[in-house]
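A single protein chain has been omitted from the complex, and every remaining protein chain is retained in its original position.
The block that comes next holds subunit A.
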């Protein structure tokens, strides 16, 4: 294939992978704190719809983006109250969050189906960087949210592994009783990180409705939230690996799309659309086997509610 085709596919992979990346980074933060939030899909949808609604009303994608963060953060806060304070089952509460978020976003978004967005996020070519051959057009001619996700990855990595609060975060997820004994406020930290994780899921949703496909469609996330949850395991809770995984899925997404356009046959498109889901299952199986072989794995206290009386 020609160089320009590769550039187009790789750049499309990054765009398609960015919503998954935001959501996966959010879930990494949440799970690092020892909380398994399976409501990513629901939070993304609520983020996508509120972001779109506010952007339509204010004609500002940035205000829409902020609204998405707030709305998805609020969803995560509900989850936090239920699972951290009321010690509800995290798996079922996460499912409830997804079901509720799907319903709520469909409810709120009904009048907005088919409405065009007045101003969406537009690609900005970064000066100098975008001029680098090959790398420039692949990485540095995207919209601002993509650049935000670039920055987020190293920042999170540094926070987790090189700062004191990051150490506390990991301690809360690995051994909350020990963290508690050292004076770390387990409950407060879990609340904070669950809410931040939700906000990032909302960012992923807003990217979909404000930049990737500027519009609102019911269920427009189409399972990306679940793919993000699977990616966290593939990435062994590491932001850098989450970036690679997200772009892998983005690549499959982009490739599916261009294959569909190229072959112009209607029927196999159903099989092409299955690819990301089947790939998720395969990746998950491979990743799970690797975590067993290498003895690396989930945060020790993942999905276990912390109860001071039971330590």
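As a working rule, contacts are C-beta pairs under 8 Å (C-beta built on N, C-alpha and C of every residue); 3 or more make two chains touch, one makes a residue touch a chain; residues count from 1.
FYI, contacts and distances are computed from a predicted model.
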item	value
Chain not displayed: protein name in its UniProt record ("D-allose transporter subunit", "Cell division protein FtsA", "Aspartyl/glutamyl-tRNA(Asn/Gln) amidotransferase subunit B" or "ATP-binding cassette domain-containing protein")	"D-allose transporter subunit"
Sole contact to the chain not displayed, among A:135, A:274 or A:296	A:274
Contact partner of the left-out chain, one of A:63, A:77 or A:95	A:95
For subunit A, residues in touch with the removed chain	38, 42, 78, 81-82, 86-89, 91-93, 95-97, 99-108, 110, 218, 222-223, 226, 229-230, 233, 266-267, 270-271, 273-274, 277-278, 280-281, 284-285, 288-289, 292, 308-310
